[in-house]
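The complex appears here minus one protein chain, its other protein chains still in place.
Then we have chain A:
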Amino acid sequence: MSSTPSSDNQRLDQRSAAPVAGHEPGTAGQEPVLSVRRLRVEFPTRHGTLVALDDVSFDIAPGEVLGVVGESGAGKSMTGNAVIRLLEPPGRIAEGEIHLSGKRIDNLPEDEFVPLRGRHIGMIFQDPLTSLNPLFSIGDQLVETIRAHLPMNEREAREEALKLLCEVGIPAPESRLDSYPHQFSGGMRQRVVIALALAARPEFIIADEPTTALDVSVQAQILALLKRLCADHGTAVMLVTHDMGVIAETADRVAVMYAGRLIEIGPVDEVVRNPQHPYTKGLMASIPGITKKLERLYQIEGSMPRLAAIPSGCAFNPRCPHAQKRCRDERPDLMPAEGSRAACWLHDPVDPLPPRQDVEGREVSHVR
């Protein structure tokens, strides 16, 4: 295995200039709220078993926001679904462990797991237009959620629902409690969804592309709201998105996924400014900037392999400009790389692979 979370955090403490006080990810001695170890998710199909997640390990500290990025199909949402145990059948956790506040939860029987949802692990989905049941008023949906977790009667739960709506910034909540989802705009619905996800004050929530389906103008508001609420309640967030802008703005640390594997993880500043894995480098270089004026966007040659055809060794090797024999034979674990950790043999602490150089002695780049 790679380095422990605490060594990761020590490095973080040395490097990142000033994390917000009280929000230091995984302050030494603090137990992670979520700890995922060597998680493997498989989909048995008629044509053999597809490995959707392979050997994914990470921690999230209390109050921390971990951004998870990657292309479609890289396993971002899959990771969230596996944690809250809402994998679409026949998907199943084949190996690994998931611990919530130190307690192992992946092996709990279903009837013991159900009460964790909403109470300890919340989840926000991508599309607020379809996340709410159209046939129930938002008051009904809030009250049933609150009462499923907290010992309240109908009246108390309604008051709590009002408070929640206030907190997520719904104007005139008293008059909106009996409204139905279709009577709200997209942004307002996502606020309701956030209120529902936070109704029982879970210590950890998974936000799966929470702003992707929203107007750009509303996205920032919703992100700010989510960030503020989670900071107020000390809720840790796993923010799944493909939008690096969202990550840079919101996350404390970022995890990069590729073909069902975690390939780089580290403080957001490090990963954005100084990416270590060749894939992350390509990913960052392909983000258009307002200040940079480019003829055309950078792109990484080729495309992510299908789950049925993941190459041996490093999954990125067919597209990687530095790929050598070892990359095709042996799969790299996460290893310390500058300010973050990357799964790449270039960073092997014992025997680092030399990066390929072009004729002028510059490190070759796969981007062009």
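In this text, contacts are C-beta pairs under 8 Å (C-beta built on N, C-alpha and C of every residue); 3 or more make two chains touch, one makes a residue touch a chain; residues count from 1.
FYI, contacts and distances are computed from a predicted model.
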| item | value |
| --- | --- |
| Omitted chain, identified by the protein name its UniProt record gives, among "Alpha-D-ribose 1-methylphosphonate 5-phosphate C-P lyase", "Cation:proton antiporter", "Peptide/nickel transport system ATP-binding protein" or "ABC transporter permease" | "ABC transporter permease" |
| Among A:Arg119, A:His233 or A:Arg328, residue touching the chain not depicted | A:Arg119 |
| Residue of A:Val41, A:Ala161, A:Ala197 or A:Leu223 in touch with the missing chain, whole complex considered | A:Ala197 |
| From A:Ile84, A:Leu164 or A:Ala342, residue that would touch the chain that is not displayed | A:Ile84 |
| Touch with the omitted chain, as defined above, among A:Thr45, A:Asn107 or A:Asn133 | A:Asn133 |
| Residue among A:His47, A:Arg155, A:His182 or A:Arg296 that touches the chain left out of view | A:His182 |
| On chain A, residues whose C-beta touches the chain left out of the figure | 84, 86, 114-119, 122-123, 125, 127, 130-137, 144-145, 148-149, 180, 182-183, 193, 196-197, 199-200 |
